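One protein chain is absent from this view; the other protein chains keep their places.
Think of it as A, B and C in the order they're written, each chain with its own count starting at 1.
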Amino acid sequence: MNHKIRLGILGGGGDSLIGGVHRIASNMFDRYQIVGGCFNPNPTENNEFAAHIGIPLNRVYDNFDLLIEEEMKLPEAERMEVISVLTPNFLHFPMAKKLLEHGFNVICEKPLTTTSAEALELEKMQAEKQVVFAVTYTYTGYPMVRQMKQMIAAGAIGNVQKVDLQYYQGWINPIIHDTHQRKTVWRLDPDKGGMSCCVGDIGTHAFDMVEYVTNLRVKQLLADLNYRYPDNQMDVDGTILVRFSDYCKGVLRVSQIATAEENNFTVQIYGETGGFKWSQENPNYLTYLQEGKPMQVLKPGYDFLSDFAKEATKLPPGHPEGMYDAMGNIYNGVAKAIRGEKFTHGSFPDLEEGVRGMHFIEKVLESHKNGNVWVNL
Amino acid sequence: MNHKIRLGILGGGGDSLIGGVHRIASNMFDRYQIVGGCFNPNPTENNEFAAHIGIPLNRVYDNFDLLIEEEMKLPEAERMEVISVLTPNFLHFPMAKKLLEHGFNVICEKPLTTTSAEALELEKMQAEKQVVFAVTYTYTGYPMVRQMKQMIAAGAIGNVQKVDLQYYQGWINPIIHDTHQRKTVWRLDPDKGGMSCCVGDIGTHAFDMVEYVTNLRVKQLLADLNYRYPDNQMDVDGTILVRFSDYCKGVLRVSQIATAEENNFTVQIYGETGGFKWSQENPNYLTYLQEGKPMQVLKPGYDFLSDFAKEATKLPPGHPEGMYDAMGNIYNGVAKAIRGEKFTHGSFPDLEEGVRGMHFIEKVLESHKNGNVWVNL
Amino acid sequence: MNHKIRLGILGGGGDSLIGGVHRIASNMFDRYQIVGGCFNPNPTENNEFAAHIGIPLNRVYDNFDLLIEEEMKLPEAERMEVISVLTPNFLHFPMAKKLLEHGFNVICEKPLTTTSAEALELEKMQAEKQVVFAVTYTYTGYPMVRQMKQMIAAGAIGNVQKVDLQYYQGWINPIIHDTHQRKTVWRLDPDKGGMSCCVGDIGTHAFDMVEYVTNLRVKQLLADLNYRYPDNQMDVDGTILVRFSDYCKGVLRVSQIATAEENNFTVQIYGETGGFKWSQENPNYLTYLQEGKPMQVLKPGYDFLSDFAKEATKLPPGHPEGMYDAMGNIYNGVAKAIRGEKFTHGSFPDLEEGVRGMHFIEKVLESHKNGNVWVNL
Partner (left out) sequence: MNHKIRLGILGGGGDSLIGGVHRIASNMFDRYQIVGGCFNPNPTENNEFAAHIGIPLNRVYDNFDLLIEEEMKLPEAERMEVISVLTPNFLHFPMAKKLLEHGFNVICEKPLTTTSAEALELEKMQAEKQVVFAVTYTYTGYPMVRQMKQMIAAGAIGNVQKVDLQYYQGWINPIIHDTHQRKTVWRLDPDKGGMSCCVGDIGTHAFDMVEYVTNLRVKQLLADLNYRYPDNQMDVDGTILVRFSDYCKGVLRVSQIATAEENNFTVQIYGETGGFKWSQENPNYLTYLQEGKPMQVLKPGYDFLSDFAKEATKLPPGHPEGMYDAMGNIYNGVAKAIRGEKFTHGSFPDLEEGVRGMHFIEKVLESHKNGNVWVNL
């Protein structure tokens, strides 16, 4: 039984969506066993929830500090090996920091922290502790995203010269027009949501994705955000011009007031000889454009795909997998890293990606506040 | 902890795809705990596999009979409550029969049995034993299929007058042209594959689906099968005319030599005032046609959907779910039935559907062998 | 100016849709000049219409016989070279016959005649007269249909083993349920609509298309038609099993009660190494499946297409062409034939296709009336 990795979970109790995502994902490759955690700050609810999902109550802890204390008393062979941090954003940093101090591997929801300074501190600690630290940019787990990353690296579209990513949602639309309703949404409250709503929540996904698939780094950006109403303090929409070099440019477009859009995250990458198009809502289709040749549509499960993409699919072609499966692939990558198995770079988003994401948010806000000017990243 | 249903599994070991599907699905709603089973006829491999997936070895049994014997010794409160039968087709009947005899709830892969007589016997036993018996026609678990079923029942398209279902795969194509390769595929061997290849494997899905969504029963059918080569004994393709009444007709089209098709299962249902279209490869889109009105596309996760469809989605709109999630919904339906909770009819495919499926296969073959004539069902 | 072909038109006056289609199509390649015709049986309306569309009235004739008489008096260099027959179906035969007798080239709307005997008579006459005779199965004019035909001929999918064509409309649905409304529709009146409604109108398109793109001939068929109500005498729906050989089979599916469908004509052809899929409502996309390779989507306007497909597109890739353009390509093919220029076989549907279409209708009805039995074609 020691094949399975002992997983602890912080947060994600009750009817938390993200809690379910992590539990289901961790189970997908038979690599993890949830041995305990602290799911809810209320001890009664915490225990009830643990019982509900079938976790032995002896390692369900009333609070995070107690979890650390008690787990550290256990012999290493029984101790939790990795801990998933699903708590509210402002708790990510203190929890991750303490986990690193005690040598735990960490899986942390995004955004990693509330400032880039915190993120850099975690990065530094992790380098010292040599543990695995994953930041769950879930969409990098889709097999066709992984295929795109590998094909671009292999030259399938030549040097990248233009990128265009869109992440459009509409869920804030009805809320934003009603000042009373607005107050009930933590993401629109600077005290709870941190620096940014839209850019922090979904802009970071777009930013991470473009660097993930192109293997390039954004050098400069210029952002124009939309707050919709003068008395609203949190961005709900924005367009961000990005430059990788003088002649490789692009745009990240994000919105939460693109009314009635669901989770419309799309990626378009163009190089000197071809291009790729991918959409999160139909994740099993990767459009591959080549100059002067028929358009190709790549789908999961085929021998002609890269090993990295093939490993990320469990079913034969035509049997659709979805977002849980994408997160499952990230957990599988973390499992390989923890167990010292060989894994492809990109199998899980790492701390560098988490740090870049925090920088990105800060720089976008800086650009916007200074009058939509170019800033270096 | 007694919230969770104690699940045992028969078969599905090694790198069995269907084994993974059932394990992941059973975990999705925090309703099951796999407590044991017999995954592999080879005892060593059986134990190794159980260890690999983290099942306590004390309830991993060397064979099915031993499982029954030992489990029956346990007090009812510890005994497996439901057992999933994932073994080769010919074992479904004897195992399901013995499970019923001992009062276990059963989840059985399709096709239910190898003859309709066997299927009827199971149906009779289940009626006596009053246990839950599910047959895993997975595709009925998709939320948009459930929405279609409910809307048709509610009159959204008026009386049904035409149905057209397609299930096209291409995987047998390269095999069928090579007599040596053909022998290596159990589905093409009458001794192992039973009466039928294509009709039995995927035709039954189309047949079950059309009765599931329309809430109607096929009265007559006329089938033309294709064996592709005179020396091939198993059908690999077929078109089946169906009649629900004198003036409500349709067609089921199935193929495993629709070269390079993946798992292209589509449903088209037309009534007196509108129609529905759905495709398994893009399961989160349900096209709703209404005479003289704009086409609608319904997607999961919305308040305007039926409760039945809403319960079948775990994520907000735009976060794609896939085939595991469909099976998860079936497991969730079984859980409700076992625990005596309220559930919508259609929450899991039942024995009646399994029995109808076996009749269907026999009647299709009868029609074809008698020269493509109408037979009653 | 003698570059342009002198075109006469029979029928198509008033707000006839098909009249507009032929006029616009004939103009598309600068190959035709409409010099006269008889557009309407009412002389006043005839002249008014001609004036409306800008035809010099001196060659606008009160009736068909007068047109023949007067045109034959003109020197051959001024006489109409080709005449388009757009009159009601029952007039196709007598008009086409007389046109052939006088040596005119003919473009005739489909269905060619009302019986196959008539069609055969036309075929015989045309062989004697050596004139050009086109039957306007419009959909063969789409560039991607032509590309499919050529690629299949060139072996792109190997030997064809399965075909599946669908032509679903819904326009008869509201009518069919109302016995009063039914009487107002000529297609539902056996006296005016001839033998068949649905099979004659759209079934012939599906039949022509499958022989056009596969370059094969249907040998046998078995049909099941739907009349929806016992007191309705004309078919409104049907499924037709077809066989090209013992092991190459398929199905044609046609309906005019597929409620709220528009003009949903789709083609699926599978061979030993690949397949093609095409849909009339999105005619500029040809899906090309190859075993074990990525799906390709071919679009018009590319160098890699066959010359036949390239000639059928006037605009660069991405500028959509539609149904007028398809008909324009047929007119262009006829122009080449009339002028003795080189043209690819298939550039326009010929009398053989018209004759086959009439046979098809008769055999479908025969099969259905004899109890859905196989008949030879």
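We take it that contacts are C-beta pairs under 8 Å (C-beta built on N, C-alpha and C of every residue); 3 or more make two chains touch, one makes a residue touch a chain.
Keep in mind the model is a prediction, meaning the values are calculated, not measured.
One of C:24, C:153, C:195 or C:373 touches the chain omitted from the figure, and that residue is C:24. Here the missing chain is touched by one residue of C:70, C:262 or C:291, and it is C:262. Only one residue in the set A:115, A:226 or A:282 touches the chain that does not appear here, and it is A:226. Remark: the residues of subunit A touching the chain excluded from display are 157, 161-162, 164, 166, 168, 170, 173-174, 177, 222, 224, 226-230, 237, 239, 241, 246-247, 249-251, 253, 255, 257-261, 268, 270-275, 289-293, 295, 372, 374. Residues of subunit C that touch the chain left out of the display are 1, 3-4, 17, 20-21, 23-24, 27-28, 30, 33, 51-54, 56, 169, 171, 261-264, 280-284, 299, 301, 314-325. Residues of subunit B that touch the chain left out of the display are 288, 292-299, 302-304.
Here, only the chains that are shown with their structure count from here on.
Taking the CA centroid of subunit B as reference, the farthest chain centroid is that of C.
Over half of the residue numbers at the subunit B-subunit C interface are used by both copies of the sequence. Subunit A and subunit C have Cα centroids lying 55 Å from one another.
The centroid of the Cα atoms in subunit A and the matching centroid in subunit B are 35 Å apart. Subunit B and subunit C have Cα centroids separated by 43 Å.
Across the assembly, subunit B contributes 261 as residues in contact with two or more other chains.
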